[in-house]
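Heads up: the structure comes next, in structure tokens.
Shown here: the complex without one of its protein chains, the others still in place.
Each chain carries a letter (A, B and C) given by its place in the written order, and its residues are counted from 1.
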Amino acid sequence: MTTKALRFGLIGTGRIGQVHAASIAASPDAVLAWVADPYIDGARSTAARFGGTATEDVEAVIASGDVDALLVASPTPTHVDLIARAVDAGLAVLCEKPIDLDIARVEALRPRVAASGVPVAIGFNRRFDPAFASARARVAAGEIGELEQLAIISRDPSAPPADYVGISGGIFRDMTIHDFDMARFFLPEIVEVTAIGSTVFDEGARAHGDFDTAITILRAASGATVSITNSRHSAVGYDQRIEAFGANGMLQVANAGTSLVSFSGAAAVEARPPYQEFFLERYAAAYAAELGEFIKLVRGEASSSPTFDDGRAALILADAAQRSAVERTVVAVDLG
Amino acid sequence: MTTKALRFGLIGTGRIGQVHAASIAASPDAVLAWVADPYIDGARSTAARFGGTATEDVEAVIASGDVDALLVASPTPTHVDLIARAVDAGLAVLCEKPIDLDIARVEALRPRVAASGVPVAIGFNRRFDPAFASARARVAAGEIGELEQLAIISRDPSAPPADYVGISGGIFRDMTIHDFDMARFFLPEIVEVTAIGSTVFDEGARAHGDFDTAITILRAASGATVSITNSRHSAVGYDQRIEAFGANGMLQVANAGTSLVSFSGAAAVEARPPYQEFFLERYAAAYAAELGEFIKLVRGEASSSPTFDDGRAALILADAAQRSAVERTVVAVDLG
Amino acid sequence: MTTKALRFGLIGTGRIGQVHAASIAASPDAVLAWVADPYIDGARSTAARFGGTATEDVEAVIASGDVDALLVASPTPTHVDLIARAVDAGLAVLCEKPIDLDIARVEALRPRVAASGVPVAIGFNRRFDPAFASARARVAAGEIGELEQLAIISRDPSAPPADYVGISGGIFRDMTIHDFDMARFFLPEIVEVTAIGSTVFDEGARAHGDFDTAITILRAASGATVSITNSRHSAVGYDQRIEAFGANGMLQVANAGTSLVSFSGAAAVEARPPYQEFFLERYAAAYAAELGEFIKLVRGEASSSPTFDDGRAALILADAAQRSAVERTVVAVDLG
Partner (left out) sequence: MTTKALRFGLIGTGRIGQVHAASIAASPDAVLAWVADPYIDGARSTAARFGGTATEDVEAVIASGDVDALLVASPTPTHVDLIARAVDAGLAVLCEKPIDLDIARVEALRPRVAASGVPVAIGFNRRFDPAFASARARVAAGEIGELEQLAIISRDPSAPPADYVGISGGIFRDMTIHDFDMARFFLPEIVEVTAIGSTVFDEGARAHGDFDTAITILRAASGATVSITNSRHSAVGYDQRIEAFGANGMLQVANAGTSLVSFSGAAAVEARPPYQEFFLERYAAAYAAELGEFIKLVRGEASSSPTFDDGRAALILADAAQRSAVERTVVAVDLG
């Protein structure tokens, strides 16, 4: 194939930036051309390891004329501006979630993205998890009949630092947002949100008026319902399960174990080691697949990448959940 | 032990009446003394098989002076009156759930039961399931730390006849009521109810303005939350699971299989036969244990039998869920 | 149905005699008419609980003319004589395994049993376990194609007392004999036996020149092979598994758990309570089914009861295994 490798400018070299840099370096279809971070040491060490030119200045990347796409892994408040500048410059964008914590800024950006015709994808990595993708494909293929109930269990191993809670936008915009997108991966047309938040263990959440525990119910246009069970901590490791229930059966995605070994003794049998630690381990394969789908998107091939509008929809659902939980009411939503 | 066997009058000889008759006959601590059913053939065949005198007339049983306790397995509308007559006559009562579909009648009966001092238990059989009872005991023993989230999955194998839906009181009063009691088995102090109902497959439910699918969220005084997932059908058999999640881990109750055999072939591996068919199979051991606990209650021994007030609480929660689902709002409840 | 209930004389009221007495009492098709035990208190208490006339004297039972069948649950050395007397008197026999520890006595009895035409069944209860019976039926139905390898894992919870080891006939005649019959349940035509015994933990076995651990390989006429893995102890409880492997897949029978509850915590996930304690718990359903099949046999209906010749075959295999393990050689057998 004569297809040229896609040249990436990576913006941000924190934990998730490193994951993307490694994916780009490992892909035969991608080249890490530029790495930008105001923390220049981060940019330099990333470029030294995975390739590309290091810079403190995003503008230099855009102006270089040397990149086809931006991979935006910088802090959330920078996303809207970076997407805007990228699409103005005709650069494709793969932007980490969320687009922004403020739906007004997202709405303001929306027509500009649409008008540009530039491919913009949002980093909802879980869509690319082989198990979730397989479950969704099998639902779509009719294996369980009409999808009636979708249950998403999503618990992080431990609560974030109290400081982070304060700027996170709250559990629905920060954590559940992934689950909102997963819900829409199966059932795109969500029309109603009901959320019950509770604060039972985390002082950080309590101090910031946030919840550490939540259950959210979504209703789809079809009448199907989705339950999302969240907790900010989980003693057993990262708890990520899905159950799709339909007229003819159900498809279940189990937690990912860390070993094939089980122990049986006098006190208990078939005990297995704990689940994967957190998202970097659990979704390692998903991050690589995400990049591949984005490259397809840029090339105009069929792609399952979540769009800018998917990112907007997840935020609308998060806002609705926050309002529902605080006002103790059911909230109708319009994702159109 | 010189303790005398308890003499029972069984009221009602339908499917569940048969189960109780068999339990009484099998118990060394119980005797089936009278069997009443206006359908006298039912009373006679039951008495022939399990013992006792058959009659069409409940009054004959109460007046006989020959029974210590009534086991009420007649249709729901008869329950309130039978409990009233039993406690007036000083007879202990084990009454099938629900007490009634109308909370006003339950409230009216409540002081009379309380004043009588007679033991009244409500037939929430699932409390006596060995697995649920074990999970609850382990939670109470602190094995998972503070209980933060309880998930109850409860799906019947198939929707009831449309005629029955019309007199059932609706999914919350008819089906979820068991789950409300199970929730209170773990977390008695429920303060808030939110329910989302949907009608996606059952014409009977649609015709009667009922739901065939529901998700209900309860909030306990402690801040712990409960999710109840219901469906009126389940292709895989009777789906009855519980997951108790706490600070230090989780306890899960799996579905009851019908065989230890699994099949592995080229298309799939470790496939097992479907789950138990319905409640008579799934809760066979629970019905026997329920009778044993009721006998303890009557004898003044420590007993885990659900009380009249437990029956009332479940109905209050069902009413609140119905209102929440119809009015699309969160409903505060007071079970005091 | 006008079929008359079968009248049983129970010989022996030890642990296994109690199981059979309870099965007879619970069956609508059986009556416990006589109970014989030289330990007359045992006979009396059994008769008091489950019915029948107590006696010290087996002869009284046979002479009574009041029984249709003997259920022989007395010590092994009495079996041959009791079977002989029963068939001479025209009484059907369900005799606990083994027929005897001495194949010469079995061979001597064989023509007498055959000539009598009286139904004689041997108590290989595992054939009636619902899981093993289902696996075998599915193999017979062709679900895995040609059966190529059968693996039987059979471990007792703990070694018997040293005194018992001395009179047990050794691990192959005492313990593996059940597995030999299970092997023949799937593959009746066994032609070769190889056994490897080891003594690694039990002083009682060492003192009596017996093994506490053994692996036995059987070859069937079809070329299919069977491995039997035995241990006289098992920390996890009674370990009873089967795996039938064929050209198109495999059927596996898992251990029977004691609860549907699993615990997941920081150290391990999905840990379940230990397996069933021992045979009385594990094979409770099998004992009841065994009686039912024997009654069918006596009535001339199709029955899966193991025959006298099945009991003889298991002993021949046990003898061959003992010789193989001691002489360290492969032993050809002829079960014809």
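Structure notes:
Everything that follows uses one rule, which is that a contact is a pair of C-beta atoms (placed from the backbone, for glycine too) under 8 Å apart; a residue touches a chain by one contact, two chains touch by 3 or more.
Predicted model, so just to flag it, every value in this text is computed and none were measured.
Considering the full assembly, C:148 is the residue among C:29, C:81, C:148 or C:309 that touches the omitted chain. When the missing chain is restored to the complex, the residue among A:106, A:253, A:313 or A:330 that touches it is A:253.
Contact with the chain that does not appear here is found for just one residue of C:53, C:227 or C:307, C:227. Per the touch definition above, the residue from C:92, C:177 or C:236 contacting the chain not shown is C:236.
Contact residues of chain B toward the unshown chain are 235-237, 255, 257, 263-275. Mapped onto chain C, contacts with the missing chain fall at residues 145-146, 148-149, 151, 153, 155, 192, 194, 196, 198-201, 213, 215, 217, 219, 222-225, 227, 229, 231, 233-236, 245, 247-250, 328-330.
Within the entire complex, the positions of chain A that touch the omitted partner chain are 130-131, 134-135, 138, 143-144, 248-256, 259-266, 270.
In this section, only the chains that are shown with their structure count from here on.
Separation between the centroids of chain A and chain C, computed from CA atoms only, is 59 Å. Across the assembly, chain C contributes residues 255, 263-266, 270 that each touch 2 or more other chains.
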